[in-house]
Structures are given as C-alpha cells and as structure tokens.
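Single-structure report; data block below.
Excluded from the complex is one protein chain; the other protein chains are retained at their positions.
When the chains are written out, they are named A, B and C in that same order, and each has its own residue count from 1.
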Amino acid sequence: MSEKVLMCGNEAVAEAAIQAGLDAFFGYPITPQNEIPEYMSRRMPEEGRVFVQSESEIAAINMVYGAAATGARAMTSSSSPGISLKQEGISYLAGSQLPAVIVNMMRGGPGLGNIEPSQSDYFQATRGGGHGDYYHIALAGNSVQEMADLMYDAFDLADKYRGPVMVIGDGILAQMIEPVDVFAKKRPPIQTDKSWALGNLKDRSPNIVNSLFLGDNVLENHNLRLQAKYQIIRDTEVRFEATDTEDADLIVVAYGIASRIASSAIRKARKKGLKVGLFRPITLWPFPAKPIAALAGQGRKFLAVELSYGQMVEDVRLAVNGASPVDFYGRAGGSVPTVEAVLEKIEENLK
Amino acid sequence: MSTLVYEKPESLYDRKTHYCPGCGHGVAHRLIAETIDELDIRHKTIGIAPVGCSVLAYNYLNIDMVEVAHGRAPAVATGMKRVKPDHIIFAYQGDGDLASIGCAEIMHAAHRGEDITVIFVNNAIYGMTGGQMAPTTMVGQIASTCPNGRDPLKEGYPMQMAEILSIMPGATYIERCAITDPANIRKTKKAIKHAFQRQLDGENGFNMVEILSPCPTYWRMSPVDAKKHITEQMTKTFPLGKLKG
Amino acid sequence: MAGKIEINTDRCKGCYLCIEACPKNCIIIGQETNASGYFPAVFEYEDKCIGCSMCAMVCPEVIIKVYRD
Partner (left out) sequence: MTNSFQEKITIAGFGGQGIMLLGKLLAQTAMKNNLNVTYMPAYGAEVRGGTANCMVCLGTDPIANPMVINPDTLIVLNKASFSKFLPKLKSGGKIIVNTSKIDNAIDRDDIEVIAAPIDDIAIALDSPKSANMVALGIFLQSHSFLSPQMACDCLCDVLAKRYHSMLQVNADAILKGAQSIQ
C-alpha cells in the first residue's frame, strides 16, 4: 500500500493519467490548470512518453486527435475558454469515434470571465458541447483523491466506448492540496480492439479514420450507431453517491466542489434535526436520472446547489419529472456559495 | 512483344475521382502514391486529408488515412509523428486550409521542426466552396468574393507560404514545384520523394513541397490554358525552386 | 521504338492534357461521349506512338497504361 502525499488536484490528475498509461499529452497554458502541463512536461519525458506544448487549444486537441488515431492513449487539459476552443476537435473525436481524455478545470465565464472556480460549463459538458448529435461521458470528482481515481476510469471508458471522455473539475479542485494516493486505483489498461487504428499497414486493407459521411442516409446511419452506443452508456455507466437520502425530506443535489459545501450545510441541518440528504452525481453525462426519479415523490423536495446559475437543476427537474418540487441555489462568476447560505436555503425549503 | 511501362501505382485505388476535368489533385495524388510504392513504405505511411477539394483524398490513396478538421492537419500530423516516429506522416493541404484557417498550425509545426511532410497544393482559389478568394489568390485575380480582382489595398497580397516558412530554423526542406508539363511533374515527384526520404532517414525537421496546381473550373479556363497560366503568370508571384534544404 | 497506350475512355473527363503533351500527336478527341457525357481522348495514330509516357504523366485521372516494345 502506498502512502498518501500532498498534491494539488492538477498534479494528482496528471500523475494518475501517467499511471493509467497515457502515451501523449498535448496542452496549452490557461489558469487554473497550468500545473497539469507543467507537471506533464517534467514527467512524460522521464517515462519516455510524449509531451508537446501546442500553439493553441485548437492545435492541442488536434494533436490528441492525431495520436489517438494511431491507437495511443492521448489527453489534453484546459479550463473553460480553452475548452470552448477544443469543442471543434471534441466533435471530430466523437464523429470519428476516437478515444481521448479531456480535463476541464472550470473557471468563471462567459467570455474571458475570470480565473476563479466555477461550474458553469455544465451544459457544454453534458450536451456534447460542439456541433452535431453527440454526447461524451463527463466524470466529476469532489476531492483530489477522486479526481485522480477517475483518470483511470476515464481512459478505460474512452477506450471501451471509442470516444472522448471529459473529466470535470473546477478552480478549487485544481488548486487545492489534499492528501492523495494516486496509485490507489492503478490497474492495467483495459484491452480493447484497436484494429481500427492507423499505422503498421500489413495484411489488411487500409484504415480510414473519418467523420465525413456523404451519401443518402449514410451519416444518419452513423448517427444511429452512435446513439445506440450512447444508450448503452446511459444504461450501464451511471455513477453517483447518495448519502442519508432514505429518510430525507429534502435531497440536495450537487456535484464536484459544490457537493462538499453542500455536505457541510447538510451536516449542520441534521444537527438541527432536519432530515436532509445529499445526492451527488459523479457522471454528469450520463446523468443519474433514474436513481433521482426513484427518490422523487413521497412528499420529498429537492434542492440543486451549483457554482452556476441553474444548469444541472434542469437535469434534476427532468429526472424528477414533476413528482417533487425542485428548488435551486447557486453562485457563479467565480463566487462560491457559503455553507451558511446553503443551510439557509435548506431551512427555507423545510419550513 | 510489348511490355507495360506505365500504369497506376499500387498505393492509388483504381477509382473515378470527384475532381473536375484537368484538376491538379489527381496528378498530385498519383505522385504521392508512386513515391510510396517506390520507397516501399506503404506499411508505415499515414496520410492526412484536409478540408477542401481534396477532403476525400482517402478514397483515392490506398493507404491508412485520417480526415481532419479544416486547417488542423499539421497539428494532427504532430500528434501522430510523436507517437509513431518510425512512420512517414504527411499532411495534404490546400491553400485555404494551410494558409488561411490553418496558418497557426502550419507555422508552429514548422517552427517546432516536426519531422513531417506537408504537400501543399496551391491553386490560388477556394475550389470546394465555389471559387472564393484564397490567401494565395494573386493580385488582380478574379474570385467570387473579389469580383473586381484582388486589390492588395483591400484584400492584401497573396501569401507566399514557402518563402515565409523557409526562414524558420525548424523547417529544413522547402521546395516549390508545379504540375504543368512532364518535366515539372517529374521535378514535383522528385521533391516529394526527397521529402519522404528525409523522414525515412530520420533527418530532423519540417518538410514542405508546395505544388502550383491548376483549377480550370474556377480560373474559368480550359485545362490546357490553366497549365499555361501557371507557367506564365502564377510563377511570377510564386517562383519555382528549392527555398531550403 | 514503337509504343502503345491504352486509355480507359469510360473514365476520361476530357481535359485533353494528354493530347497537348503527346509529342507525336497520337491522341485525338473522340466523336462519341462516354457514360459521363465527356468526349474522351482516344488513342488514334497507333503507328506513331513511341511509348514515351508523357500522356500518362499529365493525366489527372491516371487512366492511361503505356506499353513499349
């Protein structure tokens, strides 16, 4: 068993990616994720692997596209404005069915916004983000340890479903330092069929990696295959954590750093005798709609807490589908909800 | 007893192309395919198709290929070459792809001295979208978005990418050729072969072969006149020859 | 030196670059359209061909095979 060390979220994510078998990292500086490319620039050459600081986020995601097309495990990281730039490439990864991992340490927006923590890229992360009918798995941890653990899953899921997987953090999870064992979830990469990969053309017809589909219904049929894959993901890959929800009169739904703030408030509410639970989505897409629906009704209320102005709450409302009232509390633009404010909102709902 | 002295190369499919009559892409594809066959590198060559008229290049070249976003081929090539250093990686790009939307990617791939080859097919016009002005459209040349001819005061001068890239230390071989007559087509092939051979030999640095290529359709010329136009007019703005290496 | 070419006229798009390139003027424009509606280049003066491959060199469709004795 290896010992815990202090690492910031960015560094832990980077080391876990390396341990997960990352072959090539391509990135461009943007706060608050700079420790990822910095760490990679030191460690990847030590491991005899590839690190390139690209000229832009657009170039970085396309370098990922190139490396991934040969079957390599490739990754990039950025923060909100940079992730917007990467959306072109993410759409192409989805269309061409290439596995890749993208880390977004979200900051305030829109536009250049600020460099403070935020969760306002939820829509972008859960609705595909770029052009076209596609989704990608979006994993959100709420501690440095979980962010590291999720990197192993991210690479395996990307390979398993041949598509981009996004790992979502925010300025706090990126910068905060916590004890972490980045080897905790280390395992050999899953073995998947990579006969589609480019290179080493011997005894087979040429492979083409492509997202262009011309001709009657050809693209629609491709989309139908993608949709079938997405349905399998929805059916099998949902992850969440439910705490004290069984007896709860109010369930707070929050992910990432917001869930930690919410859990402080919930603990205080429980001390006051209020029956409050926490439901924490770990996969933002696929959203844990069924488990939430199962908790809905029975006179229960829901409260979504976000570092954004009401994005995830829409998924909660869709999941609850009118069976329970759903309230919302959030701050955005880099402002972080206080425990007291969340507690006040809880009390207001249970009056 | 006659013997076959010329037929299509193995690395080219026997397939009808979507190109217009007299288009230079067909010849450029053939030269690449012949080079791959002659160097016996088909098993370790990966081509990158751009966005533009040659977006479907993977339908014609009988090798492993990837189709990428507009202008990003040099970045994709970078990612590939870094993880497959023993492979010959080439990006096939048109003038809009390379000199306009992909200007950052081409400059930085050259700047980093990526060990890749770029085949830059310059016909000074946007073909696929219908004859709009390209960054390499010549002064006075008419295009659908400069109907009175390119005015340098309004639209700037044509970008001479080979010259620009040749001053970068990371670029080690840059040559401009033309698909006009058999002699120049031979020179073009020699240049492509030299570029691929450099990758094969593990020589460091970015290679680019710019090919002046006719677009009879949007130049509003016959294929024969279009070739003459390259020789007589286009080479004044884009002089042929080796710029580096 | 005698030569011979075969043009896959079904695939010819009628650019006639081969006609322009041929030093012996062996190729002419055909009288009938092919399936695509082009008047294809046709190898007409077989006795004059020297098998120099110039036509094949310039052909964008790569549809010319060249033989030599």
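Rule of thumb we're sticking to: a contact is a pair of C-beta atoms (placed from the backbone, for glycine too) under 8 Å apart; a residue touches a chain by one contact, two chains touch by 3 or more.
In this text the structure is predicted, and so the values were computed from the model without any measurement.
Colleague: Going by the touch rule at the top, give the shown chains the omitted chain contacts.
Modeller: Touch partners of the hidden chain, whole complex considered, are A.
Colleague: Have a look at A:16, A:172 or A:312 and name the one touching the chain we're not showing.
Modeller: Selected residue, touching the omitted chain: A:172.
Colleague: Quick one: say which of A:32, A:71, A:256 or A:277 touches the chain that got left out.
Modeller: Here the residue in touch with the unshown chain is A:32.
Colleague: If I consider the whole complex, including the chain that's not displayed, which of A:323, A:336 or A:350 touches that chain?
Modeller: A:336
Colleague: Of the residues in chain A, which ones touch the absent chain?
Modeller: Those residues of chain A that touch the unshown chain are 4, 6, 31-32, 115, 171-172, 175-179, 257, 260-261, 263-264, 267, 336, 338-339.
One rule holds in what follows: only the chains that are shown with their structure count from here on.
Colleague: Roughly how far is chain A from chain C, centre to centre by C-alpha average, rounded to an integer in Å?
Modeller: Distance between chain centres: 60 Å.
Colleague: Across the complex, what residues on chain C touch chain B?
Modeller: The touching residues are 2-4, 11, 13-17, 20-21, 38, 51, 53-54, 56-69.
Colleague: Along chain B, where are the residues that touch chain C in the complex?
Modeller: 1-8, 12, 16-17, 19-27, 29-30, 181-182, 185-186, 216, 222-224, 227
Colleague: For the complex, give me every residue of chain B touching chain A.
Modeller: Chain B reaches chain A through residues 42-46, 48, 55-56, 58, 62-69, 72, 75-84, 87, 104-105, 107-108, 111-112.
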